[in-house]
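Down below is the structure, laid out as structure tokens.
Missing here is one protein chain; the remaining ones are kept as they sit in the complex.
Labels for the chains are A and B, by order of writing; each one numbers its residues from 1.
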Amino acid sequence: MPTLVGVFDAPGPVRTLADKIKGRSLGELEIYSPSPFPEPDAAIDKKPSRVRLFTLIGGLTGVTFGYWMQIWMANDWPLVIGGKPFTSVVPYTIIGFEMTILLGGLLTVLGLFVVGRLPRFRLDKGYSPRFSGEEIGLAVTCRDRDVAEVEALMRDSEAKEVTLVDA
Amino acid sequence: MTPPPAEAVAARLASAPVASDSKINRDILSVLDGASLKYWGLLGLVVLGVAQAVATLAYQTYIGMGVAGYSHPIFWGVYIVCFVFWVGIAHAGTLISAILYLFRAKWRNAINRGAEAMTVFAVVTAALFPLIHIGRIWKFYFMIPYPNQRGLWVNFKSPLLWDLFAINTYMTISIVFFYVGLIPDIAIARDRSSGWRKVLYTILSLGWQGTSRQWKAHNRTVLHLSGLATPLVLSVHSVVSWDFAVSIVPGWHATIFAPYFVAGAIFSGFAMVLTLLIPVRRIFGLEEYITDYHFENMSRFILLTSTIVGYAYGAEYFIAWYSGVEAERTSFFMRALGPYWISTWIMITCNAVFPQLLWFKKLRTNLPFLFVLAFLINLGMWFERYVIIITGLSREHDPAVWGTYTPSLAEMSILVGSFCWFSMFFLIFLKIFPVVAIYEVKELAIHENAHGGAH
Partner (left out) sequence: MSELDRRDFLKLVGASAGAAAAVGCSDPVEKLIPYVVQPEEITPGIPVIYASTCRECPAGCGLHVRTREGRPVKLEGNPEHPVNQGTLCARGQSGIGRTYHPDRFAGPMRRGPGGELEPLAWDEALSLLAEKIQANPSGTYVLGGDVGPTAGSVVDRFVTATGAGGRVVYDPFAPEALRESTRALFGQARVPRFDLSDADLVVDFGSDFLDVGPAPTEHARQLAQARDVHNENGGVRLVHVGPRLSMTASNADEWIPAKPGSEGLVALAAAHVALRERGGDASALRSLGHVTPADAAARAGVDAATIERLGRALAAAKRPVALPPGVAGWSRRAVASAAAVLLLNHALGAVGRDVHLEREPAGRARASHREALRLVEAMNSGAVSVLIVHDADPLYSLPAASGFGKALEKVDFVVSTASMVDETAARADLILPDHTPLESWGDAEPRVGVRSLLQPTIRPLFDTRALADTLLDTGRAMGLGGQLPSGSFRTLLEQAWSGSDFRNALARGGEFRPQASGSAPVPSASAMLQVAEPMLEGEGDFALVAYPHSLLYDGRGANLPWLQEIPDPVTKVAWQSWVEVSQATADKMGLKAGDVLAVETSAGRVEVPVLPRGGIRDDVVAIAIGQGHSRGHYASLAGDGQPGETRGVSVLALLPSVTDESGGRAFLTARARVTKTGGFQRLPLLQSTDNKRKRMLGEALPLAVVKGEGHGDGHAGGHHGADLGPVYANEHAPIEAYDATADSHEDSPYRWGMSIDLDKCTGCSACVAACYLENNIPVVGEEGSVRARQMSWIRIERFVGEGYIEYVDAPERGRRPQPSNEVLGKTDVRNSPMLCQQCGAAPCEPVCPPIATYHNPEGLNGMIYNRCIGTRYCSNNCPYKVRRFNYFDYSQFNWPGLFNLMLNPDVTVRGQGVMEKCTFCVQRINAARQGAKDEGRPIGDGEVVTACQQACPSHAIGFGNLKDSGSAVSKLGDDKRGYHALHSLNTRSAITYLAKVTRDVES
């Protein structure tokens, strides 16, 4: 299927355009932007990112493992140290906390990779270096017969130019 | 026969030439290209500095810690001082990128990349010192709780072990944070480079192309990492401070240590950011991005933290007096008037007195002044740790074995080496990665344009 790529200067029009195309379900949408733009991104999907789930799991695992490790190891070979109890929860809190942060952080990044589909080994056809400049790209993959309509829509909403890739 | 529309359209649509690239990209990426002779000279110099320190370390490991200046009962010296110093430096970066991010302090965008880099390199430097310091460096792994045939674990009650975990967590998280922030910028560099850089950036950018899904995940990740890093950055120097506060050494055993150390860390961190960014901005002409406004804000932070640190100094003396414990009082009097009075007064003037000049707006934006001040603060903060560690140990509970300590040549060599080690990383960083977070600057810029357009 052909992909039309419209090049825009401002996020605003992209948003409206994206909504139109979605509304008329003309095809698959993808937005390329040099920096994050909430509005058009919202057009793609409105749900909050699932990354937060990873963070939660990581944090919980971290704190449990952290405490467990210390308590288990201290009792595995119990040695009296400074006349203190083997299971001294208060000092163990520190490493418990550090483990929370560590695993939480690492799983968050894992989340980024999973949710953001990274790493990927081939760039989209629709992608162009200009989108890491200052322009925003809206790529629409649609059926042949809709190409003209999509193009028209793009033109109407101040697309600087429109290109057809992968005809 | 009429051609199908697609072809018709395709025929009409000539792919247009790429519009001129954005100015931001050009300005910031220009830092990366072409290293001058001066640059190579400087790099060579610091590499030499690292080499001599490595030689010293080898010698010390072979001969024994006796080559350092230790003398009973002062068993912690310059190495631990440097450790605390560098950990402290490492705090500004995360503070700027995490805490200010949560506070939506947009001005951070221009400086956070440099600050984060500094953080990473400072932690990497700090992490070396506990190893350099221990008597049997070849047995350092005894500190790590790994299953071993001796069936022996480690002592989780020891502040040094807390350190081990805190520092390594902090190092991991700051590196991750640093890298996550870099991905979009690496992608930018990828699209505009060739040769080995192209290869390097292609690999490191992980195929980033700024799709809305990626941006969404990215934002969320940065948000969460900031959320995690914020308590972390506050905890790390607290833990380091507990190395001292948990002991029973007069002058160390104080509840104020955690906040006192954290404030000091941020204080010294910002000073180090200034020390690095002022020359960088000047040499690479980034005035448009790193503006006086940024420096003024950082000056405000320095002023605030300096005041906190100054207060802590006062509080320490007050409590020593108020506690009525003779050992405590003695320890603190000896600090100010004993063998180490010079160090003590350097610390007080550099950290608590000079920065107060920042009450004047003129000075807050006067870069030469800030540069000098930043240097003094770094000096003062190094001496703060020196004073705390050495004077504490030199005047303890048993007056019969009060001692004095003088750093040895070996320690000086490794001290110098640590600064070279740090600078080496930073110099390399300057030429490999954008020193300013491009996409974040753009975010600001483009938004302004957009709103501008709306009006």
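By our rule, a residue touches a chain if its C-beta (ideal position, glycine included) is under 8 Å from a C-beta of that chain, and two chains touch if they have at least 3 such contacts.
Being a predicted model, the structure only gives us computed values, none of them experimental.
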| item | value |
| --- | --- |
| Omitted-chain contact residue, chosen from B:L29, B:L43, B:V124 or B:L160 | B:L160 |
| Option touching the unshown chain, where B:A35, B:L48 or B:I63 are the choices | B:I63 |
| Residue of B:L128, B:I167, B:L182 or B:V246 in touch with the missing chain, whole complex considered | B:V246 |
| Touching residue (missing chain; options B:G135, B:P231, B:G285 or B:G314) | B:G135 |
| Among B:W341, B:F371 or B:F419, the residue in touch with the chain that has been omitted | B:W341 |
| Where the unshown chain meets subunit B, residue by residue | 63-66, 70-73, 75-76, 130, 133-136, 139-140, 142-143, 152-155, 157-161, 164, 243, 246-249, 326-327, 329-330, 333-334, 337-339, 341, 393, 395-404, 406 |
| Sites on subunit A contacted by the missing partner chain, in the whole complex | 79-84 |
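Everything below uses one rule, namely that only the chains that are shown with their structure count from here on.
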| item | value |
| --- | --- |
| Subunit A-subunit B separation of Cα centroids, rounded to whole Å | 28 |
| Touch list for subunit B against partner subunit A, complex | 4-10, 13, 15-16, 18-19, 21-22, 24-25, 145, 151-157, 161-162, 165-166, 168-169, 172-173, 176-177, 180, 183-184, 187-188, 190-192, 206-221, 224-225, 227-229, 231-232, 235, 239, 242, 439-440, 442-443, 445-446, 449-450, 453-454 |
| In the complex with subunit B, residue positions of subunit A that touch it | 2, 7, 9-12, 30-37, 40-41, 43-44, 48-49, 51-52, 55, 59, 69-70, 73-74, 76-77, 81-82, 84, 88, 91-92, 94-95, 97-99, 101-102, 104-106, 108-109, 111-113, 115-124, 127-135, 144-145, 147-148, 151, 160-164, 167 |
